[in-house]
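As you look at this complex, bear in mind that one protein chain is not there, while each of the others sits in place.
Now for chain A:
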Amino acid sequence: MIMSGGKHDTTQPLIEARSLSVRYGRSVALQGVDLAVHAEEIVTIVGPNGSGKSTLLRALIGALPLAAGQVVRKRGLRLGYVPQKLQVDPTLPITVGRFLDLPRRVTAQEREAVLTEAGAGALEHRQLADLSGGQFQRVLLARALLNKPEILLLDEPTQGLDQPGSAAFYRQIEHIRGRLGCAVLMVSHELHVVMAASDRVVCLNGHVCCAGTPDVVAQAAEYRALFGSGTQGALALYRHEHTHSHDHGHAHHDHGHVHEHHSHSHDHAHGAQAPKTEKTH
């Protein structure tokens, strides 16, 4: 159930999940998740595969029925959603420009502006089915910018990008955030390396495991060595501070995940070697 909140409260979150639970059949994907994103905030969600990161985003946009809890949106919230991947059937001919016209027709100027903003300026007349993964990502971002969103929801936008590519993408998101003043809620497949500009990092594994701020240590030589010099401080480390252990039985969790399969037993980023060895696939 999606509710609309009041109008004039400035401290009110743009979008909020309240003890949200989602089930797929009998398996529980999310259990009692509380999350609020406020105006102009950048929040990164990290977590192992199958931890419900994408499920949380899809629940927030209203694409999934909730088993319990609720999603509360600011009244009249404009949101831009960038999905993880789009399978375009090869029998469907459609250009990038036409795609941007869905579901609301926009002017040529608007199309050009968002394509430039998203770094996809030259792609307007290309067929969607012919785009590379990175190009498609930028087109999806451009599309999300069309209605001047107050919040951008991005589902693993840097998947398939190398470290400089991720850094460039994060700088672009930061730039867009600066220009539009929108909030950003982003799912990342990296457990430890997150966007440096994140105000908050939330670690998810069916429920919220821990939350905190990333360590922005871009000046330290050891991190520069790790990330290379081309990232211009766009990346940062996140130290997980779990208050409970995932390795000792399931007694205090009543959901169905098998925690041993997740990489929660990792060394919690105590050294510069952690990000390299903890890449999740």
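Basically, a contact is a pair of C-beta atoms (placed from the backbone, for glycine too) under 8 Å apart; a residue touches a chain by one contact, two chains touch by 3 or more; residues count from 1.
We take it that contacts and distances are computed from a predicted model.
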* To do: From the list "Nitrite reductase (NADH) small subunit", "High-affinity zinc uptake system membrane protein ZnuB", "Electron transfer flavoprotein subunit alpha" or "Probable septum site-determining protein MinC", give the UniProt name belonging to the chain omitted from this structure.
  => "High-affinity zinc uptake system membrane protein ZnuB"
* Structure fact -> Missing-chain contact, candidates A:29, A:43, A:56 or A:79, resolves to A:79
* Among A:129, A:161 or A:211, the residue in touch with the chain that has been omitted -> A:129
* Structure fact -> Among A:67, A:88, A:113 or A:211, contact with the omitted chain is made only by A:88
* Structure fact -> chain A residues touching the chain left out here are 58, 61-63, 79-81, 83, 86, 88-95, 98-99, 101-105, 127, 129-130, 143, 153
